[in-house]
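Note that this complex is displayed minus one protein chain, with the remaining chains in position.
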Amino acid sequence: MPIIADHLTFVYGAKTPLQTTAVDDISVKIEDGQFIGLIGHTGSGKTTFLQLLSGLIKPSSGTVYINGEDIYAKDFDLHSIRGKVGIVFQYPEHQLFEETVFKDVCFGPKNMGLDQKETELKAYEALKLVGLEDEVFYQSPFDLSGGQKRRVAIAGVLSMKPQVLILDEPTAGLDPAGRKEILGLIEKLCRENKMTIILVSHSMDDVAEYVDRILVINNGKLAIDATPKEVFKHREELEEFGLSLPQVTKAMISIKESGIPVKTDAITVDEAIEEIMRVLY
Amino acid sequence: MKIIKAEEVTFEYIRRDEDGNVEGINRAVDKVSLDVKEGDFICVLGSNGSGKSTFAKHLNSILLPTEGTVWIDGMDSKDEDKLLQIRQTAGMVFQNPDNQIIGQVVDEDVAFGPENMGVPTEQIKERVEESLKTVGMYDFRKKSPNHLSGGQKQRVSIAGVLAMHPKCIVLDEPTAMLDPLGRKEVIRALRALNEVEGITIILITHYMEETVYADRIFVMNKGKIVMDGSPREIFKRVEELEEYKLEVPKITLLAHELRKRGLRIPDCVLTVKELTDALKKC
Partner (left out) sequence: MKDITLGQYYQAESVIHRLDPRVKLVGTLLYMISLFVFNNIFCYIVAAILLAVVIALSKVPIGYMLKGMRAIMFIMIFTVIFNVFFTNGDNLVEFWIFHISKEGIRMAILMMVRLTLLIISASIMTLTTTPNRLTDGLEKLFRPLKLIKLPVHEIAMMMSIALRFIPILMEEADKIVKAQTARGARFDSKKLTERAKSLIPLIVPLFISAFRRASDLALAMEARGYHGGDGRTKLYPLKYASRDYISYAVLILYVAIIVFLGITSARIIAHLTPANSYLSLLF
């Protein structure tokens, strides 16, 4: 189910003095099963872009095709998109509302009109998929830890069986172990369950480690679209956008500048070790 | 002179079920003893639920210890007569920038603390001006906080505390909700406060990169202090930190791994520059 953004544009407060173009003529094709990292500093328009992709706000011009269908066409039922493209927002607190975790996860499938048995089955599968234990099912979602809340929020969207999962900074505010767990879960969804993932993150280090392809958004425009290794070669450009390189890449550049002939395209600790050992040992 | 001294501090709270029956007792802080030298930059590290935030709230009498004692600049935190003085001595900045700004205009918010202290108007003006200048937010003094970025809001919060002329500022995960740029802004402001103004900083965080320049780090786990030392001493113990659900900065990890593979690198590297220098000598 490929997603195509076709000259997607979104203007806030059109025809007022405060008019701003949040998303400016973005065209991009996202293939099945890709793990995509979306980066851009706060206010770059990336959240608006996500909302356009998932049918939550109507574009000012341009459109989105999901599986070849124009989702903003007049005769298209936007409600049906929920079972195809799922989006998890930054704060799980914005969506949790039921008395128990299980009931909360049932909310999505129930809205899609499934009967009770189907709904509960989908909810159960989703909760298992995100790795929550049975004893959590009947607890109040508000009593859970930050990491667990995120899992419930993700399950709440997964229960609608989308093929594409969009996550807006799913690791914000979590401690290092919690971050790793959530990113590991997302990676599993992509690699094992063959879902298409669009991950929004501020952390270059996170993105560098996990994704296949990076989209850099700046000022509402798609500025860079390439593999992680390629993207981090655009050092000056990234800095101009208020983004930084992964720490490891920065270190490799500094090492090279000191006269040690290492290649500077390492983005993870493991790659850096390999490269340094190759040159120095 | 120790600005903060904690002795065997324990904090327990009672868990209750829906009917109000006691379900059990949680010990969030467990016999913590530590002291902080005036003028130091201190970091308290710990995973979510390690008790670090609960402990921080003891440092200006928001919470009182169930057992043990906390002294703030020589004042017992339980001493009700000194409450205002304690809160003035140890200011506090919280995680969510939106939920601690009271004023609808930046300068009015910064004035809130001194107003509560009954500082005369003319002096409030001076304090607001100098505090906003210190954190680099003076140009925004007439703006609504709603129009600022997360990092800017946190700097306003810091200015609000500064205007009370504290000796020590406790920050409870001030960067957790910020983007990388905002985080940098806040940390830079804190370092300047510490180095230029000599204010003691106690920074509670789970971002390792922010602790590199600290004078001393405490690591908390399950309510206890489990590690205590300089960044170099702490980050040496990579495996131990992982046990506490923390991680060392990527650069330190890289150096650590290279060292394990036989390269002659000092046992705790904190910055890119140190790593580069060490590799040149190999």
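Which chain is which? They are A and B, in the order written, and residues in each are numbered from 1.
Just so it is clear, a contact is a pair of C-beta atoms (placed from the backbone, for glycine too) under 8 Å apart; a residue touches a chain by one contact, two chains touch by 3 or more.
Fair warning: this is a prediction, and the values are worked out from it, not measured in the lab.
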Ask   = Which displayed chains does the hidden chain touch?
value = A, B
Request  = Could you tell me which of B:Ile4, B:Ile42 or B:Val128 touches the chain that is not displayed?
outcome  = B:Val128
Query = Looking at the whole complex, which of A:His7, A:Lys29, A:Lys58 or A:His79 touches the chain that is not displayed?
reply = A:His79
Request  = Considering the whole complex rather than only what is displayed, give the residues of chain B touching the chain that is not shown.
outcome  = 60, 62, 84, 87-88, 91-92, 94, 96, 98-105, 107-108, 111-121, 124-125, 128, 142, 145-146, 160-161, 164
Task = Name, in rising order, the residues on chain A that touch the hidden chain in the full complex.
result = 13, 51, 54, 56-57, 79, 82, 86-89, 91, 93-97, 107-108, 111-112, 142, 156-157, 160
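The working rule: only the chains that are shown with their structure count from here on.
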Inquiry  = Using Cα averages as centroids, what's the distance between chain A and chain B in whole Å?
reply    = 30
Note = In the complex, the residues of chain A that touch chain B are 41-43, 145-147, 172-178, 202-203, 205, 242-244, 246-248, 250-251, 254-255, 257-260, 269, 272-273, 276-277, 280-281
Query = Can you list the residues on chain B that touch chain A in the complex?
reply = 46-49, 149-150, 176-177, 179-182, 206, 208-209, 245-247, 249-251, 253-254, 257-258, 261-263, 272-273, 275-277, 279-280, 282
